[in-house]
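Showing chain A:
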Amino acid sequence: MDRTQLLLGLAVALFSLGLLGVIVRRNVLVMLMCMELMLNGVILSLVTFAQQTATTVGAVLVFLIFVVATAEIALAIPIVLLLVREKRTLDLAAYSDLKG
Partner candidate 1 sequence: MLEALVLNLVLFLPLLGAGLLLVSPTDHHDFTRRLTLVVMSLQFALTAWLYGRFDSSVAGLQFETRLPWIQSWGVHYQIGLDGYNILLVMLTAFLGPLVTAGAFSSISKDVKLFYAMVFLIQFAMMGAFLAQDLFLFYVFWEAMLIPMFLMIGIWGGERRIYATIKFFLYTAFGSILMLAAVIYLVYSLQTTSGIVSFAFADLVKARLPLGAQSWLLAAFALSFAIKVPMVPLHTWLPDAHVEAPTAGSVILAGVLLKMGTYGFMKLGFPLFPDATALFTPWLMSLAVLSIVYGACLALVQDDIKKIIAYSSISHLGYVMLGLLSLELVGIQGAVIQMVSHGLVAAGLFLMVGMIYERCHTRELAAYGGLAKLVPVYSVFFMILTLASVGLPTTSGFTGEFLVLLGAFKAAWPPFVLGLNHLPLVLAVVAVSGVVLGALYMLRFALGFLFGATKAPHSPLSDLNTREKTILGLIVVAVFALGLFPDEPMRKTELAAKAYKQLVTTSRLPGRAP
Partner candidate 2 sequence: MLTLIVLLPLLGFLLNGVLATQLGGNRVGKSFVTIVGCGLPILSFLLVVKVFFDLQAGGYAPLVETAYRWALVGRSSFEIAFYFDRLSAVMALIVTGVGSVIHVYSVGYMAHDKSFGRFFAYLNLFLFFMLLLVLGRSLLVLFVGWEGVGLASYLLIGFWFEDLANARAGKKAFVVNRIGDAGFLLGMFVLYQAFGTLNMDSINSAFGIGAAKVVPASLVGILLFIGATGKSAQIPLHVWLPDAMAGPTPVSALIHAATMVTAGIYLVARMSGVYLHAPEASAVIAVVGVATAFFAATVAIVQTDIKKVLAYSTVSQLGLMFLALGVGAYGVAIFHVVTHAFFKACLFLGAGSVIHALGGEQDIRRMGGLRQRIPVTFWTFAIATAAIAGIPPLAGFFSKDEILWFAFASTRGGSPLLWGVAALTALMTAFYMFRLLWLTFMGESRMAAKVEAHVHESPLSMTGVLMLLALLSAVGGFFALPHFLEPQLPLPVVDEALHHLEKPLLVLSIVIAFAGLAAAAYVFGAGTSRAEGLQRRFAGLHRWLSGKYFIDELYERLIGRPLVWLSDFVFLRLGDRVLLDGTLNGLAALGRRGAGLLVRLQTGSLHLYAWFVLVGIVGALLWSWRHA
């Protein structure tokens, strides 16, 4: 197994762990962390492919994603914090206000 496959394997593993976490875990903050994990898995695979093509496009894209992810986290965490303050629990089951 060469280096690329190893790295991709790691990216897939990270992504899967993150996805699994989002689906299975009930703690809101843990779900957020898992979503970040998914994001990192995707970024890792992107870096791997970028290195292979040896163009600058990949690297630029990676930095773009870093920035967007940071902005996203900067917004997501306060929203979750406000929600938690409202509901007084981190259990996802309490967040069913959108029920039909």
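The candidates were selected such that all candidates are chains of the complex that A comes from, given by their letters.
Operating definition for what follows: a contact is a pair of C-beta atoms (placed from the backbone, for glycine too) under 8 Å apart; a residue touches a chain by one contact, two chains touch by 3 or more; residues count from 1.
Since this is a predicted model, take the numbers as computed values, not measurements.
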Neighbour of chain A by the touch rule, complex-wide, chosen among 1 or 2: 2
Footprint of candidate 2 on chain A - complex, ascending: 19, 22-23, 26, 92-93, 95-100
